[in-house]
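Below, a portion of the complex is reproduced, with chain positions unchanged.
As written, the chain order gives the labels A, B and C, with residue 1 at the start of each chain.
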Amino acid sequence: MDEQRLKDLLARVQAGTAPIDQAVAELRQLPFADLGFAMVDHHRAIRQGVPEVILGQGKTGAQIVAIAKELARTGQNVLVTRIEPEKATELVEAMPDVRHNAAARTCTLEKAPIPRLGDAKVALVSAGTSDLPVAEECAETMRMLGIEHERVFDVGVAGIHRLLHRRPLLEDAGVVIVIAGMEGALASVVGGLVDVPVIAVPTSVGYGASFNGLAATLGMLTSCASGITVCNIDNGFGAAFAAGRILRARKKAAK
Amino acid sequence: MDEQRLKDLLARVQAGTAPIDQAVAELRQLPFADLGFAMVDHHRAIRQGVPEVILGQGKTGAQIVAIAKELARTGQNVLVTRIEPEKATELVEAMPDVRHNAAARTCTLEKAPIPRLGDAKVALVSAGTSDLPVAEECAETMRMLGIEHERVFDVGVAGIHRLLHRRPLLEDAGVVIVIAGMEGALASVVGGLVDVPVIAVPTSVGYGASFNGLAATLGMLTSCASGITVCNIDNGFGAAFAAGRILRARKKAAK
Amino acid sequence: MDEQRLKDLLARVQAGTAPIDQAVAELRQLPFADLGFAMVDHHRAIRQGVPEVILGQGKTGAQIVAIAKELARTGQNVLVTRIEPEKATELVEAMPDVRHNAAARTCTLEKAPIPRLGDAKVALVSAGTSDLPVAEECAETMRMLGIEHERVFDVGVAGIHRLLHRRPLLEDAGVVIVIAGMEGALASVVGGLVDVPVIAVPTSVGYGASFNGLAATLGMLTSCASGITVCNIDNGFGAAFAAGRILRARKKAAK
């Protein structure tokens, strides 16, 4: 159910051709296609301007397939995140149009064209090769949200000149996403270099005292660079989504 | 030293009236007014478009006065955060133009008019009365950054209807800042209601298992609402600054 | 040994047909059927009104089988929780009447009919599909305790309207059990909506800063909604049992 259909319904209410009770009933039933284990929320596309996202982790393959099919049935684009390889295989077999990106641990389905979200670019900065899966998830999510982005990879702070070399690109970005594990210092350095929005994603890369990303998370939250905001550990999806919020508000304002 | 002065210097270099060595020397010395204990960074105004901010915590009153005076000498606006009452008194006595906001724990000095940062408003949402000091710090920082904002206070999730009542205001905002302690659930609910950027600030409000804001921080980082980003505990300043990054990039893009 | 047998014994004492020493001896030996590694407590059915529950985790398949057989021998109903698939298979092979619920990770055996525990219903609310195993364990335990319940699944706070839609059902419940992972905010919202008893179960669903359920646990303990009580992480069994305590006391009082 897309926005147009909602507006049509409300117009019928205004025109008197749909009694209020009936409109209420129609509204109430439509958005919830009850699958027994998950209410697929067709309203969210209206509320947030993006398709339903399925968190693969913790769901069985059969559950993922059922939800994805229900979404596809209504013509929506689908993004599955944190999906294990076997479940991805199960999904692709059930829905051959689905595309699996193993590095990103995502599956995507494009039922409708994805319009570009504004004209700004996002700079996607990551500290090391081991951070790639998170960066890939982030990039794949941005692709599904229509966000153009450029990658700046392997610019850890231990070799600060590599990063300084890329400063112009960072300054021109609409948003900078910084993905870093270990001590996560990259976010502070980038935050000090540019004055655009900086979204920091701590990763679980590292060992010992990194405590699965805790070190990077605490470091980014207490960054000495002002106005950096932080996502959950390894949450490349969330960072892309947050960038989407910024660009969407900007696009709406530009109208 | 403002941006114009930098451009003038570079123009002289281009025109040949300033040899490169001399220009380098001028640049290198200008930004660092060495006070013995702190390099006041006049460059930052150029790099980030905002005046120097002084973190009051951990500095002596004498140090704060010295830094503030050095900044004022060059005509910059000053914001001191997390300043204890006695140090604020000491500062106001030394610099009578300084304004102390006790609730916000800030001192401010406006040497220059503050231009409005874009035309979007920020919605400043807080869960309870006990969160007010953090909200005030946030509001005071926004005032110094030229960000217009509207307050939506005391809308904790335990009385969800209060929040729903204010939804239109939230949806029209350019950025929503959510300040909440205890379990911090307000950020998730707001994040699900609107599709604009949401910046969450956990507070140390609560006791026992809130562990000085840890509960709210973990809760906001793991929010089930997508694309929420998080600041440090009690960091109202940081949230305002992050909103400033978003609005500034938007303003720059709008030109 | 059920309550009747206990009363019969005491009546014989009163009537003088059983000397005190003999009664003491009978009492002392009866409840402890010593299996070498576990004292199966037939008294508990008397003390708590429910059959013995076997925590499958940490026991070998052989141990589970032995305990279950001992219980069945005395005519009691059996509930095994947190049982791995292989051990469940081992148990079902040894005791073909046992029913394995893989989603709930439980095995059950009904030797006696299960009387309904009072006339109130429990509303079993869960935030997402990934919380289903915990919800299933909870439902299966309620079934064994004779508690009628209704499921309200997939109503996470990021889509608050889904939950509001189900408010009447929640208000009519005798107890509401809320099962949620990530930040666990659902408990706060439900707690604010209804004034019936709310039992919150944090789950280990989530990743990164959820720290295996710690985020949800701290969030639920520090909930801004008053009078919510909390169970251990993933402890669907415990929530059902706590609901049973409430309903049993209510039933006893209604007599």
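The rule we apply is simple: a residue touches a chain if its C-beta (ideal position, glycine included) is under 8 Å from a C-beta of that chain, and two chains touch if they have at least 3 such contacts.
Being a predicted model, the structure only gives us computed values, none of them experimental.
A.B. asks: If you could, jot down how many copies the complete complex is built from here, 3 of which are displayed.
C.D. replies: Here the complete homo-oligomer in the file comprises 8 chains.
In this text, only the chains that are shown with their structure count from here on.
A.B. asks: Overlay chain B and chain C by their C-alpha atoms and let me know the rotation angle in degrees, rounded to the nearest 5.
C.D. replies: Rounded to 5 degrees, the superposing rotation is 180 degrees.
A.B. asks: Report the inter-centroid distance (CA atoms only) between chain A and chain C in whole Å.
C.D. replies: 38
A.B. asks: How far is the middle of chain B from the middle of chain C, if each middle is the mean of its Cα atoms, in Å?
C.D. replies: Using C-alpha averages as centres, the distance is 50 Å.
A.B. asks: Could you state the distance in Å from the CA-based centre of chain A to that of chain B?
C.D. replies: Chain centroid spacing, chain A to chain B, equals 26 Å.
A.B. asks: Residues touching two or more other chains, restricted to chain B: which are they?
C.D. replies: 192-193, 217, 221-222, 226
A.B. asks: What part of chain A is in contact with chain C in the complex they form?
C.D. replies: Result: residues 28, 32, 37-39, 41, 43-44, 47, 55, 57-59, 63, 67, 82, 202, 204, 212-213, 217, 232-235 of chain A touch chain C.
A.B. asks: If you look only at chain C, which of its residues touch chain A in the complex?
C.D. replies: Contact set of chain C toward chain A: 128-132, 153-155, 159, 161-162, 165, 205, 207-210.
A.B. asks: Per the contact definition, I'd like the list of chain C residues that touch chain B in the complex.
C.D. replies: 127-128, 156-160, 164, 182-185, 188-189, 191-193, 206, 208-211, 214-226
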